[in-house]
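Have a look at the structure that comes next, please.
A single protein chain has been removed from this complex, and every other one stays in its place.
Per-chain numbering from 1; labels A and B assigned in written order.
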Amino acid sequence: MSSAAPLQELFDRGRRGERGALARLLSVAEAGGAQAAQLDALCAAAAAPRARSIGITGAPGAGKSTLTAALLGVARNADQRAAVLAIDPSSPLTGGAILGDRVRMHQAAVDEGVFIRSMASRGQQGGLAQAASLGVRVLEACGWPWILLETVGIGQVEVEISGRADLVVVVLNPGWGDEIQANKAGLMEVADIFVINKADREGVAQTRRDIEGAIAARPGGQQIPVIETIATRGEGVPELWQAIVERHAALDASGELAVRRRARIAAELESAALSALRGRLAAAMAAEEGVRLRERIASGDCGIHEGVATLLGNIVRD
Amino acid sequence: MTTAPKRILMAKTGLDGHWRGPTIVARALRDAGFEVIMVGMVTADEVVRAAIDEDVDLVGLNIGGHVDVAERAIAAIREARPELPIFCGGVVPPWAKKRLEEKGVEVYPPGSQLPEIVDAARRLTRWQAD
Partner (left out) sequence: MNFSGLKGNYFLLFVNKSFLASRRPATPVSARPIPQVHGRMNHDSRPRRWNTVSGIPLKSFYSAEDVPAEHRRIMDAAPGAAPFHRGAYATGYRTKAWRIFQLSGFGKPEDENERIKFLLANGETGFLMEHDRNTADHCYNVDHPDVLARREDVGLTGAVMQSVRDIAICMDGLPIESTYGHAGGAVVQHAPFALAGYWTVAKRRGLDLRTLAGTGQSDFFLTYLGCVTKQQIPTPAGLRFNADIMEFCSKHLPRWVPVSIAGYNGADSGLNAFQELGALFANAVEYLDEIKRRGSMSLEEAARGCGGVSFRMSMDIIEEACKLRAARLMWTQLLERRYGITNPKVANLRIHCVTAGSMMTWQQPLNNIVRGTLMALAGVLGGVQSLGVSGYDEALSIPSEHAHQMSVRIQQVLQNETNLAAVTDPLGGSYYVETLTAQLVERAWQFFDEIEQQGGFLATLDSGWLHARAAENQHAEFMAQDSGERVVVGVTDFREDISPYEVDGFMGVDDAFDVAIARLEEVRRTRGERRAGDALRELERVCRGSDNIMPAMMEALDAEVTLGEVGDVWRGVFGDWNTPIQT
């Protein structure tokens, strides 16, 4: 990965359709920091046509990668170009990661109409969602009309990432009643479409009932599609694609999409601001003034509340 | 840690499904802080596509059969991204190892110790500018 080429030039090349340039832009987005901020500004200025972004999430083992691969196939048959951001967790201990989603997408391996990028969480809780959001904007700026955001797991971070997409697909397997009950991170609330994958197994009907029970209380809960698929055989996948296209169009037409995007911007802004604040707070605490402040509080010269005011003042000032 | 982790592409040039070797190496590299992108059994075109789109810093090829197949992949990668370092592992006879080394590709046959491979990965990705 080289940043020798000025970012603007790289951006222009990416916008012209150069895949290598796009790939490097995504690396810049992943790395965060000043360059990413610059890239963000370029994306905003480019005002590219909006892409349709779909989050695909669910517990490990649900078959998301296979399903995503199958969806790509259907999209391509419908002559749609699509990009995939496949996000996997990094090891919290070593910072490394094994990213294996591409393996299942070998049908798309040399298709010019598909772009697959593996992204690791890099242990940055808030930062990952930021990197993913920026990644989506970069892909959008480079002309990709459909973006699939595939995340593993159903923790807070994964749900947040999915929330950065226009529409969320939650993938379950038959017999996962407990998962539905547990409703981790509010997954049942964010889903726009449910998929019961591996639908050749037992327990499909019960799982469908469990889902319907869990979303009954949601406004518009009745309208949420629950689609059965057998991703390894491609069964149910055209129906899923159709549901995605239709739901997205409906959200757009009703104005809901615009509402969500604004909410997303607010969420992203808050998240990014908090992230930045956290950084500045740490720096302020570690700085000479911060250390002296702590000593003064410890020796009773200054109360905590006064200390907070001083610290915040320092942060704003610097 | 402020520098982004280096990304390594792990690919198999043959159509042989044995996974033990590549998995062990992938884990060792992950434990050393690399992001390892596994693509499985791929042709030359497929590995080039992945090397470009994933903007990797190093390619690791697992060779399970004839060295000619691996050499095709190497040539294709070099054409697309001439500066990208490549190293290999797997079952290769000594004459094939020499041939690859003469082409500037490091070869780690069975029995190569993991620290050696991890060190090689560090060394090969070190001069990639951040």
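Simple rule for what comes next: a residue touches a chain if its C-beta (ideal position, glycine included) is under 8 Å from a C-beta of that chain, and two chains touch if they have at least 3 such contacts.
These numbers were taken from a predicted model, which means no experiment stands behind them.
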item: Identified contact with the non-displayed chain, of B:P5, B:P22 or B:P85; value: B:P22
item: Which of A:T232, A:S275 or A:T310 contacts the chain that the document leaves out; value: A:T232
item: Those residues of chain B which, in the complete complex, touch the missing chain; value: 12-20, 22-24, 27-28, 38, 40-41, 43-45, 64-66, 68-69, 91-95, 109-111, 113-115
item: Interface residues of chain A (partner: the chain not displayed); value: 61, 63, 66, 98, 100, 103-104, 106, 198, 230-234
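Everything that follows uses one rule, which is that only the chains that are shown with their structure count from here on.
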item: Length of the line joining the C-alpha centres of chain A and chain B, rounded to whole Å; value: 29
item: Residues on chain A engaged by chain B in the complex (per definition of touch); value: 1-4, 19-20, 22-24, 26-27, 30-31, 33, 90-91, 93-100, 102-103, 106, 109-110, 115-118, 120, 122
item: In the complex with chain A, residue positions of chain B that touch it; value: 1-2, 4-5, 7, 26-27, 29-43, 45-46, 49-50, 52-55, 57, 81, 128-130
